[in-house]
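Note that one protein chain of the assembly has been removed; the remaining protein chains are unaltered in position.
Up next, subunit A:
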Amino acid sequence: MRVALFLTCVNDTLYPDTGRAVVKLLTRLGVEVDFPMAQTCCGQAHYNTGYRHEAEPLARHFSDVFAEYEAIVTPSGSCGAMVRELYPRMGERARAEGRGDTLAATLAPVVPKTYELTEFLVDVLRVTDVGAYYPHKVTYHPTCHGLRGLGLGDRPRRLLRAVAGLELVELPGADECCGFGGTFALKNSDVSAAMGADKVRNAESTGAEVLCAADNSCLMHIGGTMTRLESGMRPVHIAEILASTKEGPAS
């Protein structure tokens, strides 16, 4: 199977390790991975901040780049939800504004074949034990758009439970937002910081060394809060845990 990796602009720029982990993991599972170099951004930050018209050309660009692939895999619940949940809505809105079906028709092909990483592993590859080894105590934070937008359910936890050496501990208040929320973190920084601090305190109460999630944007906020609060915990993307083996352990 040949899939396109939609890494997201945030991962590409700030978290290349996550991208390398996805390539390593999928290749190990026999998937041929391609990274279309023309990919940029799904347009989520624009859309969610109220700049829908600025997001439209980015969505069109996304569709142009990825339409030819059998499946598109992304290590981000939130960018995955943007494509799957909000691209159809952008098409509907354009139609409601009397701009015809062009946008909807352009975006439609990529919508059903875009998968968040854990969803792709469990639903498409039908694997929960990916042969990983990660000897650490880990707690899992289900990010909002993965949890409620994509409905990832217990897929990430099932994958983590199958990792050799990993001790998974439940995070109190796991379903509560960490306070990132894209531009929310800047526009309402006091509330955002308070939410982040509570998330970190809940994570610390588990005694875990690592907080893992399937979205680096949320991890950027949680991790930045952890170091500021000198918590000693580390944020790690789930892809890096799943890619880790005895021979090639994740750092």
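A few comments on the model shown:
Everything below uses one rule, namely that a residue touches a chain if its C-beta (ideal position, glycine included) is under 8 Å from a C-beta of that chain, and two chains touch if they have at least 3 such contacts; residues count from 1.
Throughout what follows, contacts and distances are computed from a predicted model.
Name of the non-displayed chain as stated in its UniProt record, restricted to "Pyruvate dehydrogenase E1 component beta subunit", "Iron-sulfur cluster-binding protein", "Sulfoxide reductase catalytic subunit YedY" or "Cytochrome d ubiquinol oxidase subunit II": "Iron-sulfur cluster-binding protein". When the full complex is taken into account, the listed residue touching the unshown chain is A:S192, out of A:S63, A:S76, A:T118 or A:S192. Contact with the chain that does not appear here is found for just one residue of A:R20, A:R161, A:R201 or A:R234, A:R20. Per the touch definition above, the residue from A:H53, A:R99 or A:K246 contacting the chain not shown is A:H53.
By the touch rule set out above, subunit A reaches the unshown chain at residues 5, 7, 9, 11-17, 19-20, 23-24, 27-28, 32-41, 43, 45-55, 57-58, 61, 89, 93, 96, 144-145, 147-149, 175-177, 179-197, 220-221, 223-225, 227-228, 248.
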